[in-house]
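See below for the structure under consideration.
Every protein chain but one is kept in place in this view of the complex.
In order of appearance the chains are A, B, C, D and E, and numbering begins at 1 in each one.
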Amino acid sequence: MEINIFQALLLAVMASLTSVIGALGTTYSWYTLSRPLVASLVVGLILGDVKTSIMVGAAIQVVYIALVTPGGTVSADLRAVSYIGIPLAVAAVKGAGLNPASAQGAGLAVSIGALVGTVGTVMFYSTATMNLIWQQIGWKAIDKLNYRIIYLTNFIFPLISHFVIAFLPTFFITYYGTDIVANLKEWLPMDGIPMKTMFTLGSLLPAVGIGILLKQVVQNPVDLIIFFFGFTLAAALKINLVGAAFVGAMIAFLNYKIIMVGAGKKSASHEEDL
Amino acid sequence: MEINIFQALLLAVMASLTSVIGALGTTYSWYTLSRPLVASLVVGLILGDVKTSIMVGAAIQVVYIALVTPGGTVSADLRAVSYIGIPLAVAAVKGAGLNPASAQGAGLAVSIGALVGTVGTVMFYSTATMNLIWQQIGWKAIDKLNYRIIYLTNFIFPLISHFVIAFLPTFFITYYGTDIVANLKEWLPMDGIPMKTMFTLGSLLPAVGIGILLKQVVQNPVDLIIFFFGFTLAAALKINLVGAAFVGAMIAFLNYKIIMVGAGKKSASHEEDL
Amino acid sequence: MEINIFQALLLAVMASLTSVIGALGTTYSWYTLSRPLVASLVVGLILGDVKTSIMVGAAIQVVYIALVTPGGTVSADLRAVSYIGIPLAVAAVKGAGLNPASAQGAGLAVSIGALVGTVGTVMFYSTATMNLIWQQIGWKAIDKLNYRIIYLTNFIFPLISHFVIAFLPTFFITYYGTDIVANLKEWLPMDGIPMKTMFTLGSLLPAVGIGILLKQVVQNPVDLIIFFFGFTLAAALKINLVGAAFVGAMIAFLNYKIIMVGAGKKSASHEEDL
Amino acid sequence: MSVKLTKKTKDQAFWWWYNGNLTGFTHQHMQTFGFMCAMIPVIKELYKDDTHRLRSLKTYTPFFNTEPQIGSMVVGISVGLEEARANGHEEIDDEMINGIRAGLMGPLAGIGDSLIPGTYIPILLSIALGLSTDGSPLGAIFYAIVYIGTMTFFMKYIFDKGYELGGRAVDVVIGEQATAFRESMVMVGTIVIGSLAASWIGVSTALKFDLGTYYNAAGEQVANVLRLQDTLNGIFPNLLSLLTVLFTWYLMTKKKMSPITVMLILVVVALVGVLIGFFDPGLSY
Amino acid sequence: MSVKLTKKTKDQAFWWWYNGNLTGFTHQHMQTFGFMCAMIPVIKELYKDDTHRLRSLKTYTPFFNTEPQIGSMVVGISVGLEEARANGHEEIDDEMINGIRAGLMGPLAGIGDSLIPGTYIPILLSIALGLSTDGSPLGAIFYAIVYIGTMTFFMKYIFDKGYELGGRAVDVVIGEQATAFRESMVMVGTIVIGSLAASWIGVSTALKFDLGTYYNAAGEQVANVLRLQDTLNGIFPNLLSLLTVLFTWYLMTKKKMSPITVMLILVVVALVGVLIGFFDPGLSY
Partner (left out) sequence: MSVKLTKKTKDQAFWWWYNGNLTGFTHQHMQTFGFMCAMIPVIKELYKDDTHRLRSLKTYTPFFNTEPQIGSMVVGISVGLEEARANGHEEIDDEMINGIRAGLMGPLAGIGDSLIPGTYIPILLSIALGLSTDGSPLGAIFYAIVYIGTMTFFMKYIFDKGYELGGRAVDVVIGEQATAFRESMVMVGTIVIGSLAASWIGVSTALKFDLGTYYNAAGEQVANVLRLQDTLNGIFPNLLSLLTVLFTWYLMTKKKMSPITVMLILVVVALVGVLIGFFDPGLSY
């Protein structure tokens, strides 16, 4: 199966709009349009085979069903999974004459998804980095109270990043990629250095996201004690986040009382107004 | 086997005296006379077949071996289990010519126990509710320093509740019940609405008991934090109550120091007098 | 195989020097020379059969691989295991013509190790007790600023304890012991009172070590709350020591703030200097 | 001129409590009347005029509930405090006495319920069951004697300890220290009640959604069943029980409903829940 | 003379946030610009002179990041606070507003990430997958409608709640109480972030040493393999992840590196680690 120029253009547009930092906003783009299941409907309409596309999309969706991106760290940017991976997988599956719901069909789809997922990760970090340029501009606009530039910085300039980093690659990969895809597993085997490094990086990067959050709350090294405590709750006690928040609230409650006592007020008063 | 009028009367008396709020007091009635094993001796003497009765009672006892009634919430009031359930089970087992120690015998006994246990639960809550009437009277006596009425309120008036709610039903059920019992499982199947609702209710009602305890210690919504913390200890960390008390003591120890510091005293002093 | 007088003397010297409180110091003696694996090399050189000795030593080492002696409580003093147990085991294994790496060979070695390990435990506690004599002397020297006696108390006098309690027994046991060892299992069976008591004692004694540590930090019974909390962390929550230290740090952090508030200072200040 | 209660009066207080701690139970006041009955002989002996008697009797009108056997300690403490108050310790007022009562009842309820019916009784019954295996009455007799014997001794012992403590408390636990101590005890109580809730309430839903099947990575067709209970546990273990307690607490505290009303509401909840398939105990005979 | 924001302005604030919370994302400032865009209409309506406008705009320049959907609450609160400030509440200064923003963003990030993409979305998707089993578009449509519908409603709802809270907060959360509250919220946030780190980072090493064999007590020949990861877990579970976070935190806080630089360092770490065999994800197609 071939993907024509028009179809490739449409897919490239979709890839630009979605992503966690996609131009359509978190709720529409990241949490809806970039979910493989939803995307597979769009892709199916573009490619003209909704049924196959959705079967492929569903298989891929299962892998990413609980994808969380704490603190701006993305282990797989779904825009690539969805708008490069699904079309190529549809093409590959149909090319090989496989049933998309069969073991081989689903397996192939998921492999392609994993592969381009790492490509998406590169896209995500590149876009975020390129956006630094626009923020330079926006930052200067603040002092001049130039509201327009601020809005442009947040909404319009980043489209350039998306064009360069998502649109163009998506277009070329989907347009030329159908032939390549069959041999991808041989070119980029999972036990080769590139893929190993990519996936290792995927496990390391969330640390940066957490590190950024941590930087906000821990200025003083002594406060790391609190962080270690939270880490211990989950690592050693296997408590989940809601539980950690409950325990944290208990500790914070004592802390609140301490500060209030230090401020010379009985903590009892006003407490109920909280 | 038949239960005669005299036997039914004696059983009804016993049912009135026992229960968690029975007229003989917690230690004698609830924790001793209403335990199925102990009750089966009494029932055996009344019915004239100690051996069978104790075998039946032992089988039922196993089910209720660790029954706890936190905050006045009773999942099975043993007075019914013991003084309605055991006699009927003895009758049923002997009627069917079963060995009470056999699989069928013990199974039948336990089923009857479970069935009338729910009846007992209704008895318990009804009695406690009817007692509200007497407390109205008692409450007025306080201002008048009428000690006698206070004692009557706590010890004598509730006998009326027991008469109406425990004595009469027990008498009638044990007297007429032997024939019925055989078909009970068909009339009140476990997957029917009534039994399902009863047992669901049994799992919900303890929440009222805990709620009452909670009301005493948490006036201020912010104090719910402490409750959540305790809940987390048991729910997420699977700590038992003694452990929770230890952890709680640690937290309370800090709290004590905070309040003492707030009161302008060094917590260190006097501490040892605790 | 026989152990000659000269060999027995050398083994006795080694036994005097090692132990957790051995004359060569913690790092050299206890944590190096008394490890069965290291000791087996020394023993091998003394007995003239390095290969067999090391194979025996390795088998015994596995048993004591993570031996910890909290607060001066020793469940097995390795000096006996290493310098009595290994030589006797080598003799026994060779005497019986066993392969030290076979199931029977290793099993025999480990049994002998366990047996003399308990002997070593008696040695350890006896030595520590005998040292009390020297400390009497040393204690008096402090007021007189007699540095020499203080050094003698810590380094030289204890050699007398080691001579009496480790050197002599080791010499005699290794010299005469080779014949005896074969029948030891019959004389001191594991289900006999003496061995049962020894091992029970082994499980009780660490409590003294912990008790001594506890005495230092808990003068006031109310502080036991803190100890109970720590106990709960490990006993009920299965947290390890590093985790307990993290949780403890969190609690101590609040405590620090409380005391500082009590002292009229904002805890925030200076905090970063910690 | 110091008043000392006679042994007889103290014994009366103890036995009234022993026999009547739950006999007049309602969900509104629970053990309040039982407690009052225990205090009456004490009050009558300590005070001769009605004004003082009334004041002291009224001290014991607030809600009281705890595990009644271990709770005899609280009665002992109150007797000691009342005696001290009669001897002119003015710091001992209603607020202080009730503070201590309220502070202790939570922890003692939790600890007592889990140690007595939760641990001690099951042990005794296990032994007794062993003695009654073949229908012998031995087990029943053994249980009755041992339980009543040890429990009566235990209750009397901690009642006496409580009495001594109550008397001494005056010298120690007064003013701010009493407040700090009480508030901290309430804190322990609240934590214990939280654990109690999580251990003893087990509300769960039977709702599950059968969502056909899907194909997993290996291309296998997998049944896609969504069990609501699993999902809720993922959010927080035993979440439904937590919510149910909060719901009852909310109704009683914020909506000022009586426990009876709340129970009736739960009856409706149970019925509706069963009808719509949300609840299903899944039992069989 | 009190200023009240029009509904229109508040709606504008909400929708700017809704549509742009992450569109201008960089690792340096994350949601700072998105937040500012939401505040601009508010600032323009509340103040007519540039001095005040500039002051208020600059209030929102510090770093901001949270789960953006649950985070619409923070936007609501800020709108409420800004309105109060415009009405002359002088206690509301930059420090206070940013204290609240900083205090809330940690907890809300943790809670939001685990409840929305971690719990709610997987549930919806499970249902949707069931509806699409045979390649039917139903599941996709169902998911899109339900997710967007409920989420939009939810975001608007907590935005409004936040706005009310922000307005009321003035009367309550001021001065020392605000500080105490904020610091305590930050504490919860730090604890939650700690748990987050332990739950969501899974750095592990594949290094193992094959040390031949040894004979155990039973004389059996046993393979002697030392897995570094097991050893590290023995010291503390998930230790490598803890160290990695501390490392990134150290680089950014103490070495003042930007997140981008830190990421590049991690690329090198990953590559070197893979080359020397320390890291090995061990995956296969």
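As a working rule, a contact is a pair of C-beta atoms (placed from the backbone, for glycine too) under 8 Å apart; a residue touches a chain by one contact, two chains touch by 3 or more.
These figures come from a predicted structure and were not determined experimentally.
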Task: Visible contact partners (per top-of-document touch definition) of the missing chain - done: B, C, D, E
Open item on the list: Touching the hidden chain in the complete assembly: which of B:Leu9, B:Val62, B:Ala141 or B:Val222 does that?
Closed with: B:Val62
Open item on the list: Going by the contact rule already stated, which one of C:Gly85, C:Gly120 or C:Gly248 would touch the omitted chain in the full complex?
Closed with: C:Gly248
Task: Absent-chain contact - pick from B:Val110, B:Ile149 or B:Ile173 - done: B:Val110
- [ ] Considering the whole complex rather than only what is displayed, give the residues of chain C touching the chain that is not shown.
- [x] 20-28, 30-32, 35, 37-38, 40-41, 44, 50-55, 57-58, 61-62, 65-72, 100-101, 107, 111, 114, 125, 128-129, 131-132, 134-135, 138, 142-143, 145, 147, 150-151, 153-155, 157-158, 185, 190-191, 193, 195-197, 199-201, 203-208, 210-219, 223-224, 226-236, 239-242, 244-245, 247-249, 251-253, 255-256, 259-260, 263, 265, 270, 273-274
- [ ] Name every residue on chain D in touch with the hidden partner chain.
- [x] 115, 119, 123, 126-127, 129-133
Open item on the list: Please output the residues of chain B touching the missing chain, sorted low to high.
Closed with: 55, 58-59, 62-63, 101-107, 110, 240, 242-243
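Note that only the chains that are shown with their structure count from here on.
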Open item on the list: I'd like to know which pair from A-E, A-D or C-E copies the B-D interface, where a copy means over half of the contact pairs are the same by residue number.
Closed with: A-E
Task: Centre-to-centre distance between chain E and chain A (centres being mean Cα positions), rounded to whole Å - done: 13
Open item on the list: Which positions in chain A are in touch with at least two other chains?
Closed with: 55, 58, 62, 101, 107, 226, 228-229, 231-232, 235-237, 239-240, 242-243, 247, 249, 251, 253-255, 258-261, 274
Task: Residues within chain D bordering two or more other chains - done: 214, 234-237
Task: Interchain contacts (touch definition) - all pairs - done: A-B, A-C, A-D, A-E, B-C, B-D, C-E, D-E
